[in-house]
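Scroll down for the structure; my scribbles are underneath it.
All protein chains but one are shown in place.
Read from first to last, the chains carry the letters A, B, C and D; within each, the first residue is number 1.
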Amino acid sequence: MDLKKLLTPFTAWGNITKDPVTIKDPFNERPGADRYRGFHKNDIDQCIGCGTCEVICENEAIDLVPVSDSKDGDSGLRPMIDYGRCCWCALCVDICTTNSLSLSNEYTWVSTDPEDFRFVPGVDKKDWDNNEKGWKKPDNYEFYSLKRVHMDELSPEERSDSFIEMMKGYSKEQAQQEADRCVQCGICTATCPAHMGIPEYIKAIRNDDLEEGLRILYDTNPLPEICGRICTHKCETVCSMGHKGDPISIRWLKRYIADQNPSEKYKEILEVENLQPKGKKVAIIGSGPSGLSAAHYLALMGYEVKIFEKLEAAGGMMRYGIPEYRLPYDQIDKDIDYILSLGVEIQYNVTIGKDITLDQLGKDYDAVFSGTGLHLGRSTGIPGSDNKHVYASPDLLRWIVEGKEFEVPESVVVIGGGNVAMDITRSMARLQMVKYGKVQVIATALETEENLPADLEEVVEGREEACIINAGWAPVEIEIKDGVPTGLHVVKCNSLFDSEGRFNPQTDPNVKEFWPGTMIIESIGQGMDLSYISEEFKTKLEFGPRGRVQTDEYFQTGVEWFFMGGDIIEGPDVIHGIANGHKAAVGIDIMLNPEKN
Amino acid sequence: MQKGINNLIEKFGASDLEVRRPGLSFITVENTKAVAAITHLKDIDGYTILSLITAVDWIEDGIMQLTYLLNNPEEIAEIGLRVMLERKEEAGESMETIHHLWPNAKKWQQELKEMFGIDFPTSPGLNDPFILEGWDAAPPYRRDFDTNKYAEETFFPRPGRETHDPAEHMKKNMYPNNPSDYTNKKYNPNR
Amino acid sequence: MDYSIEKFLWSLLGLFIVLNWGFLMASTMRRVGARLAGRIGVPMYQPWIDLVKMISLKTYLSHGVMYYIGPVFRLVGGIGMFLFMPILVGSEIWSNYSFSGDLILLLYFQSFGMLGMAMGASDSGSPHAAIGISRGLSQFAAVEVPMTLAVIAIAIQHQTFSFESIMQAQQGGILNWTIFTNPLASIAGMLAMLGAMSHSPFNLVKAPNEIPIGPPTEYHSSFLSVLRTNSAIIHVVEAALFMNLFFGGADTWFMYIIKTFFVYFISVFVGTVFPRFKIEDSVRWFLKWPTLIGIIAVLVAAYW
Amino acid sequence: MEEEKKDKFLAPENEIRQVAAPDGSIIEVNPLEDYFTQDRPKPYKVRKGPVEDFLNWARAESLWVLGFGTGCGSIEIPPLVTPRFDMFRFGIQMRATPRQSNVFVISGYLSVKTLKRAIRAYEQMPSPKYIVGLGSCTINGGMYYDSYNTINRLDHYLPVDAYIAGCMPRPEALLHGFEGLKKIIKAGKGHKANEYIENLDWYKANQKKIIKDWNMPDYNW
Partner (left out) sequence: MAKSKLFTMNEDRSLYPELDVNGKPIVDLTSHKYVKIWQGPQHPGVTGNMSLELTISGDEIVESKTHVGYLHRAFEKLLERRLFVQCMPTSIRLCVAEPDTNEYVISNAIEELGNIEVPEMAQWLRMLSLEMARLQVLLRQVPGQAGTFALGLGYQWGSYIRDLILDSFEELTGGRVYHMYIIPGGVRGLLPDGFKARLLEKLKLIDEFIPKIDKLIFNNVVFESRARGLAYIPKEWVDEYGIYGPASRGSGVSRDVRKTNPYLKYDQLDFEPFVTTEGDVYARTEVRRADLIMTVDLIRQILDKMPEKGDIKAETPNVLHWKIPKGETYSKCESSRGEYGMYFVTDGSAMPRRVNLKGPSYTHANALLDKLLINANIADTAAIMVSLATCPPEIER
């Protein structure tokens, strides 16, 4: 026996002099660390109820329960967490699209009732709601890419003098990469006027099943090529990914699906070979988006559809209101040709009210849908706006499409900050570039830079093309010299709406500017032309504010067989028109087949 | 490493070589030659450690893959030997035992028998219960056994939970009459 | 011997004091051990709460008659040891029922409880209890040898088997204590005490690492409270036994408490820093060094 | 069919067999009936009054926890008996045998195989006894809600007095849980053991539904 080894262990008794290291008050002394993953907190104002947390939770611990009304960009649902499932991994926090969810550093919850352990963070008040510490998503750490995949486009130099389509479209890799960013929450679907199955078709892109994608598109939207280019993409404004990063390029992804499917295979893909004719006829006035959409769905239901178009080509505003560099004509034709291939007839150069009366149409057909759109340019009414060199943008745009000759001046001023204003601005810039090799177009908008109604990329691209876009100026007077405008006087506009939200621009007359230009284009909105409806007929219709005809949910007017939709009812934009046309088609079917419903 | 693989290919007709990284390769051997190949690897090529035996159920292809992972501590190399068995509907695939090569192999084989239903005739204690107790359903690791379904049927999940899909919920609240429901379901029999 | 009620009551009072001192000592020792580890440890009053709680628990278990009697035997062993050993030296009131041969009786009583426990535990049917008991008995047998040798050596030295006489002989100064007058026997006795106290390294009987708790595995509620009571008594009494034999006994309750504490502390002092022996090692150990010293002590006492 | 199934899982030592008695006669032994009691347990009487309050106080201040780590939660038990958290000072101690424990900490998930042992250990504990469910798994299956081998709701098989949320609960949360349990006991509400006995049929039916080889007596005294 080793004596040393017998005695050394006794040195442990030296510890008797040391005080205990025990935590004296274990309930308060040691709060969770700054990053501790304790109980959940949720900033419910920030949360949009996208449900991504529910999807990522591997324990199925999260349920979405309704706590408020649904509205655009907010489902009204909030996560309810079951602490009988949760494992506090905080994946839900890391993936949260709005950064609203976080964990506190509180960690004690004792209860006798197992049913207690469910709560909606943020809604059910808890002690730890105001706890600053706890797990938050670290910086430089994402579960998905926040950056939108860049779409190739023509450079400003290449595009500034041509009407060739500037956005080149996504390649397969780019589209899949962009589609990969989607968290498939479906918040966008409610906001889309046509309620397109956006997450579904994005999923189809991820799975590289573009035929399925096309089928999903045609469920709700018979003009995907067009919408894929010029849609106002309200969906992207509510996209849950837009809270932390760039929203998904939903519009470009739609375009990708439509572009990749050859038109000759459409019928096969969409399985529309055997349509059952119903033997009833529907007339459609106007071949704009709403008319085409109504025609498509009616044709699918087996109706005999005939479209009456005033102009020489179909497409309405899509063809005549949108410059070619944004929406090439062959793409319009692709969508329209497919619809016509379903058996839809179209008659051009027919003006209702002139060539054929509406009442006659009502007699000849079982139902009539009118989607005549907004073709009249509105005027600002400022001094000098009645000059003949002051144009309305719809007319100019139509002339450009029709190839009508008109004089392209060296300097142009555009009044308006919306997308149409940008279209005409950039079209004029191109024409100037062709003619003079330089650009001098000034667009002036009432709204401030941040609130410009036009899409941001339109503004950015316009500026790249050397257009000058001045935001926050109110037009005062068009200076006329020798019957020709020389420019526009503007004053600074400080605010647009008063405290009650009414349109009431406040200007500062002391800050003045003068934009020179020999052509002034007014592009502050369009008006409708209901001249084709006879006064007698009008008495049967009900008119609401701003001269719009009142319709029911299915766009049926006071006259049973007469349906109206599109820009004249809602809008103005393509996607509303499509949605209206679709719904009107359903309404027509309900009206014509009451026994089925 | 290369020597062992060459031997496998030349002597035992191994195929489908997949080099995952330097020092780790996977290769397929016919099941009749597998035990001979493993013995060769152990006794001659220096793969003296059996890292694991496991199975992968390729139910779509009708294949039950057995993987023997062998380690050569001298050359610092690992070979994953894949043996493809024909998958049977009701379990009961059969493979030769290797418990004589490593004493631990019998435990793996016992586990495979229990969890996958793969039979290793003559392996000692093969039918003794290992992990499960009183199990009377299908071998649970086979792909056709649905653990979630089994759990829900057996273990009384706590009731009272209801979730809402955001898109569906918004549709219900904001646009209950979606025209596409109408056009899809009622009028297009092809959908 | 005096069999009056008065005597009985005094003994009962002594038992009560010893019992509470036992509890207090147990929690104190646990606190000392805890402090060594850096902990605070159980509250001082924990043993009493435990006792009340154990009594308050319901029982509906039966393992047979011996199972019931086991703890009683054990308690009888403990109380018997207490009763037949004088508490304070030279005090008539606190002399308990000591008589001239009480040392012999005490050695017997030491094993009495153990045997009772053995019967009760083996009736409980738990194999762990049976293993624990077989270990306990073999270790006890081994401990008895040096213990008895030490007692014999002291008996020879003082020519008596009476506690009172041995204690009296040690009075009058610290150097009269057996530990100084007969160091060899004391060493053998103290080493045996380590075994008797059932502290590490000789606590394989109760080794919770392999046989949960050992003999009392099946005992619970009031049975366990009886065992707990007994262990409180027996720790003090065992300590008192060695105090009486080697450390001169106690002439006041204060000295009694101080000395028993220190004697008991010796076993804790050793036990805290050593792992436990396997049973064969401990038997071998007791039959080796302590026994050898004991034999020498006897020889020295007899022939010197 | 039912009989057949039962036999399939009967362990050899529990099979009915013939043994020779000391006098040489051959007798048949059915271990499950002869070696264990099949009597139904009876609930104990819950009294009221100051004495009972005092006893409840003692029960609360002396919690003896059974050292049975049923799941991963048991990793946080050692910190409780070591210097940092030291639960001894709150009168909580570990015991190695169910007979001497009155608190059973179900530390997390219970596999079916462990549940069988846990039931056995629980039934061997003297009443009044308490169960503390640790972590999500005991409440609603937690992490393993979809596993074929772990139970989802502990309260279907054993009566639970207090649940502690967490996965893993921190040691402090455990101490909180014990504090909560103490409050329950002191308030005289810690009689779930009686609830178990009163609803024994329901509990047993639930238990037998998932424990396929029920080769143990219905109640382990």
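Please note the rule applied: a contact is a pair of C-beta atoms (placed from the backbone, for glycine too) under 8 Å apart; a residue touches a chain by one contact, two chains touch by 3 or more.
Note that the structure is predicted; figures quoted are calculated from it, not measured.
Asker: Using the whole complex, pick out the displayed chains that touch the missing one.
Answerer: A, B, C, D
Asker: Which of D:G67, D:G91, D:G177 or D:G190 sits in contact with the chain that's absent?
Answerer: Once the missing chain is taken into account, the touching residue is D:G67.
Asker: Just name the one of C:V18, C:A188, C:I279 or C:A301 that touches the chain not displayed here.
Answerer: Touching the chain that is not displayed is residue C:I279.
Asker: Among D:T114, D:S127, D:N152 or D:N206, choose the residue that contacts the chain missing from this document, as touch is defined above.
Answerer: Of these options, the touching residue for the absent chain is D:T114.
Asker: Of the residues listed, B:S94, B:N127, B:N148 or B:N177, which one is in contact with the missing chain?
Answerer: B:N148
Asker: Applying the definition given at the start, please give the residues of chain D touching the unseen chain.
Answerer: 66-72, 74-76, 78-79, 82-85, 94, 96, 98, 109, 111, 113-114, 117, 121, 143-144, 146-150, 167-168, 170
Asker: Which positions on chain A touch the chain that was left off?
Answerer: Residue positions of chain A that touch the missing chain: 1-2, 4-6, 8-9, 11-12, 21, 32-37, 52, 55-56, 58-59, 87-91, 94-95, 103, 135, 138, 140-145, 180-184, 203, 206.
Asker: If the missing chain were put back, which residues of chain B would it touch?
Answerer: 18, 20-21, 23-24, 26, 48-52, 54-58, 67, 69, 73, 76, 78, 80, 102-104, 106-107, 124-125, 129-133, 140-141, 143, 145, 147-148
Assume only the chains that are shown with their structure count from here on.
Asker: Please work out the Cα centroid separation of chain A and chain B, and write it as a whole number of Å.
Answerer: 47
Asker: Please work out the Cα centroid separation of chain B and chain D, and write it as a whole number of Å.
Answerer: Taking the mean C-alpha position of each chain, the two centres sit 36 Å apart.
Asker: Could you tell me which residues belong to chain B and also touch two or more other chains?
Answerer: 158
Asker: Mind pulling the chain A residues that touch 2 or more other chains?
Answerer: Those would be 20-22, 82, 84, 114.
Asker: Across the complex, what residues on chain B touch chain A?
Answerer: 158, 160-171, 173-175, 177-180, 182-184, 186-188, 190-191
Asker: Can you name the residues of chain A that touch chain C in the complex?
Answerer: 9-10, 12-13, 15-16, 18, 20-22
Asker: Please give the residue numbers of chain D that touch chain B in the complex, ascending.
Answerer: 5, 8-9, 112-113, 116, 139-141, 145-153, 156, 206, 209-213
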